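Written below as structure tokens is the structure these notes are about.
Complex shown without one protein chain; remaining protein chains in place.
Chain nomenclature is as follows: A and B, assigned in order of appearance, with residue numbering initiated at 1 for each chain independently.
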Amino acid sequence: MRRSLAQNLVLALGLLVLAALVLLPFWWVASGSVKLPKEIIQRVPTMMPHSFTTQHFEKLFSSSDFPTYLVNSLLVALASTAATVALALPAAYAFFRMDFPGRAALYRAILLAYAFPGVVVLIPLYGLFSAAGLVDSRISLVIVNVAFALPFAIWMMRSFLASVPREIEEAALIDGAPVATILLRIMVPLIAPGIASVAVFAFIASWTEYLFASVLIVSDERRTIPVGFAGIIGQYQIDWGLLLAGATAATIPVVLLFALVGRWFVAGLTEGAVK
Amino acid sequence: MRNATLPFAFVAPALVFLAAVLGWPLLQAVWLSLQDVGVIGSQGRFVGLANYAAVLGDGRFWRALLRSLVWVAGNAAVQTLAALGAALILNQQFPGVRLARTWIILGWIVPTVVVVIIWRWLLSTSGGMINPLLVQAGVIDRPVGFFASRESAMTTLILINSWRWFPFTTLMLLAGLTRIPGELYEAARIDGAGAVKRFTRITWPLLQPTLLVLGVVGTLLSFNVFDVIWLLTAGGPAQATQTLPVLIYETAFKGYRLSEAAAVSVITSLLLMAFAVAATRAMAADEAER
Partner (left out) sequence: MKRLTFLAGLAALLSAGTALAEPVNLTLWHMEQPPHRVQRMQELLDEFNKANPDIVVKQEPQSWGEVYAKAPAAMSAGNGPDLLFTIPDFTTVMKGIDAVVPVDDLVKELDAKHGFVPATLAPYQYDDHVWAVPAYNMAISLWYRNSALKAAGIEVPKTWSEWKAAAEKLSADGKYGIGLPANKQLYTDQTVYSFMVNNGAADIYKDDGSIDFDKPQTVAAYQAYADLQKLSPPDSPSWTWGEAEACFASASCGMILQFTVINTYDTQAEADPADLGVAPVPHADDQVDSATISYSNAIMLTTKDAAKQEAAKKFLTWLLEPQTYGRFLTMEPGLFLPVTNDGAEADSFWKDPVVTKYKSQVETMVANSKNGKLFGFTTGKVFPSIGAISAQNVIAETLQHIVVDGQSAADAVKAGQARMAEITAKK
């Protein structure tokens, strides 16, 4: 399959546009975070920084508890991911590999979870958590995040499960293996890329969640990055340098994470399902 | 299979969990909508369907519903087009394709609050890059306010939200594209079909199932987007971007009419449920055909 020169040009142009669209905003933010305040708000902005300073980062790390927010975000996101996968895997297996009465209806009921705005359950959920003594706890965030990621996670597992040939399972069943063993020993390794994609989805959903974290968390030592970041915006003044440093600092951890697992996520989505 | 209760045991944890965390609060919201609670935490009386009558008789609800439809349609159009273009590019083979496939996701993995601040700064006239860039390119002859008119405020919000979500859509479409067997294209090529024909005859029809599912899930997800709109325009200017979730939030927490907000929520949920049920039926029918 050879591409003509014209096709190559179109492809290169398309890639360039795509790269600019995705990367330029981040370049502006990251390069802005090391500019002197005067250059940041300059009427004619600069593409490359003309000044260099680390003052915004120093202010960020000396005066706000960014490392704590980071740890909280990681703890909540990891726990949410684990719980989402643990709940989604057996449910998806039952939905897509087993037959039972009411299967279709139950599956639809789960998808309906997306049919109402998160704002709706904010207040009743606050009451629920309060009664359980879970306000201002990271567990409350995990519970919320799992609830909102779960339906999509189950749906995502579907195509991966569908790609495993029935014969493999049937052979194991004839050998007398319990279903739980089949799921764990045979299915899990086969759909590992799919599980990875679901895990990354759940992780990112939790990592970016703001509304519930802003209301359910009260004390500074349990804030996640989005809420901690919103905290440095301030009511009557905006320190753009500090905000750009904060935006950069909030982006770097996920970039590192994605550098490690990103390939899995993409491969899981695009290659794992090809059968 | 052998054990009739086993599937239920597998499904139960997820179901019970969702029922407790989402179902139960939803029931409470229904109960709330039948009372006249004002500020959160105050007492209310039972008023029957009075809130529903008030909401449905109020032009504000219908206008917000209309805006929500514009919002969903706009997002669907922009995201589908952008994602389809990006997916077709990333489906080619070229050096660095894996890198490109991984890092296109960047906008999606950053917290929404950060996305909002990034764009607020980039679009401002004090230090923002977008205005000077557009002036230089000759698109506009002087800086403009992106949130200064009704139409441009809605358009700008749709573009920002799409910027955040199109990478995810792209990967989903890419997954769909990779499932199309390469032999089909080879066969078409031998038959002398051009690039356009191959797209309209093979790619587009075979992407339909993926697009359908994305359309359903994407509609529900983007309908419920709240934080981007709230943090950038708070529903303004002059209510031009007040979609239903924004109306709900504003009624509950700024207007201090919690029960009325609950009524709007319940109506909204019913509408979305009707859509979801119809859509899942369509998906099931689609599957049965194949």
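Just so it is clear, a residue touches a chain if its C-beta (ideal position, glycine included) is under 8 Å from a C-beta of that chain, and two chains touch if they have at least 3 such contacts.
Everything numeric here is computed off the predicted structure, so don't read it as measured data.
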item	value
Which of B:52, B:185 or B:256 contacts the chain that the document leaves out	B:256
Given A:114, A:240 or A:265, the one touching the chain that is not displayed	A:240
Interface with the undisplayed chain - residues on chain B	36, 38-42, 120, 123-128, 142-150, 232-240, 250, 252-257
Contact set of chain A toward the excluded chain (per top definition)	37-38, 40-43, 59-60, 63-65, 67-68, 70-72, 74, 122-123, 126-127, 130-131, 135-136, 214-215, 218-221, 230-232, 234-241
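Assume only the chains that are shown with their structure count from here on.
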item	value
Residues of chain B touching chain A in the complex	1-4, 6-8, 10-11, 13-15, 17-18, 21-22, 24-26, 28-29, 32, 40, 85-86, 89, 92-94, 98, 100-114, 117-119, 121-122, 125-129, 132, 163, 167, 171-172, 174-175, 178-179, 195, 213, 217, 220-221, 223-224, 226-227, 244-245, 248-249, 252, 258, 262, 265, 268-269, 272-273, 275-277, 280, 284
Partner chain B, residues of chain A touching it in the complex	1, 3, 7, 11, 14-15, 18-19, 21-26, 28-29, 32, 40-45, 47, 87-88, 90-91, 93-95, 98-100, 103-104, 106, 108-121, 123-125, 127-128, 143-144, 146-147, 150-152, 154-155, 159, 173, 179, 204, 207-208, 210-211, 225-226, 229-230, 233, 240, 243-244, 246-247, 250-251, 254-255, 258, 262-263, 265-266, 269-271, 273-274
